[in-house]
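Okay, so here's the structure we're looking at.
All protein chains but one are shown in place.
Entry: chain A
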Amino acid sequence: MSVMVDIRSVHKSFGQLDVLKGIDLQVRTGQVTVVLGPSGSGKSTLLRTINHLEKVDRGAIHVDGTLIGYRRSGDRLRELPEREVLKQRTRIGFVFQNFHLFPHLTVLENIVEAPVSVQKRPRQEAEELARRLLERVGLADKADAYPRRLSGGQQQRVAIARALALEPRLLLFDEPTSALDPELVGEVLDVIKDLARQGTTMIVVTHEIGFAREVADTVVFMDDGRIVEQGPPGEVLDRPRHERTRAFLSKVL
């Protein structure tokens, strides 16, 4: 199986604070990777480096064989112009904790914005795609609603549809259910599970251990800017080898 995401010795610091202290991680095509860890462990930052929302200080990230954010020239990595980075991002879908839907645009306009303005698809075609995606996340009747009229769970499902509209090769989820009322978590996880069953390559940062157990091919546990351990959910969640993993799981389970 080919490798979709290849992260090699990635370092990142914010001023004095080292957030990522040498991350190595490979995600194979069609697999679901769930990243767990206490807050401040660097898991969201790691996710954000994958589509270059954060620049790395050292190391390299390849997605689908393409070096993200830089081009190699000799022994240097030169930063790409923004235009190139934006092009790379269209192949990577990103779903935010707080949805970040555009409140002044309708649900449909939110979804067709990028396909029309970035991929230059005809509006009609983009709208048909958007309606199919809305149907897929169970919101076919909300196309003309404004985001603030929707519940948190519905907003997040629209955000997922918006990310899917670019037909990305990889989907990144940054705590997609953390901002939701408990009774709305299920509907969002169901959509993500559905995507997993269809073989979408995904990296999901979450605190939902049950979801990890059910859906993940690989569970990664991060603490203090490092990957402490990774493996199939049966191993990492049920027979963790590291004390820190055990301590974390005992608190959240």
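What we mean here is this: a contact is a pair of C-beta atoms (placed from the backbone, for glycine too) under 8 Å apart; a residue touches a chain by one contact, two chains touch by 3 or more; residues count from 1.
One rule holds for everything that comes next: contacts and distances are computed from a predicted model.
Matching "Ribose import ATP-binding protein RbsA", "NADH-quinone oxidoreductase subunit N", "Cobalt transport protein" or "Amino acid ABC transporter permease" against the UniProt entry of the left-out chain gives the name "Amino acid ABC transporter permease". Only one residue from A:Gly37, A:Gly69, A:Pro147 or A:Gly225 touches the chain missing from this view: A:Pro147. Screening A:Asn51, A:Thr206, A:Gln230 or A:Thr245 against the full complex identifies A:Asn51 as the residue touching the chain left out.
The omitted chain makes contact with just one of the residues A:Ser39, A:Asn98 or A:Ser151: A:Asn98. Residues 51, 53, 82-83, 86-87, 89-90, 92, 94, 96, 98, 100-106, 113-114, 117-118, 146-148, 162-163, 166 are the ones on chain A that touch the missing chain.
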